[in-house]
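First comes the structure, then the notes that go with it.
Note that one protein chain of the assembly has been removed; the remaining protein chains are unaltered in position.
The block that comes next holds chain A.
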């Protein structure tokens, strides 16, 4: 199980930047589809919020993957003394 945890860590590390790239491309695409200035400003605002909030989450997923790859989740703490 610990080997599986480690190798899956690689997937989580890759998934973070992939998600951000996908969202960024979607943002450009959807802003390009707008017709009026107001619609464009609203869409930019919505996507800016989404990118702003998902960037740290994607970083978190990469860090989670890195910890998993390093074997940090092989043993979970059983009491607060371990935290």
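The rule is simple: a residue touches a chain if its C-beta (ideal position, glycine included) is under 8 Å from a C-beta of that chain, and two chains touch if they have at least 3 such contacts; residues count from 1.
Note that in this section contacts and distances are computed from a predicted model.
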| item | value |
| --- | --- |
| Chain excluded from display, named as in UniProt, from "Peptide-binding protein", "Aspartate carbamoyltransferase", "YjjW family glycine radical enzyme activase" or "MHS family MFS transporter" | "MHS family MFS transporter" |
| Hidden partner interface residues of chain A, rising order | 1, 4-5, 8, 12, 26, 30, 38, 41-42, 45-46, 49-50, 52-54, 57, 60-61, 63-64, 67-68, 72-73, 76-83 |
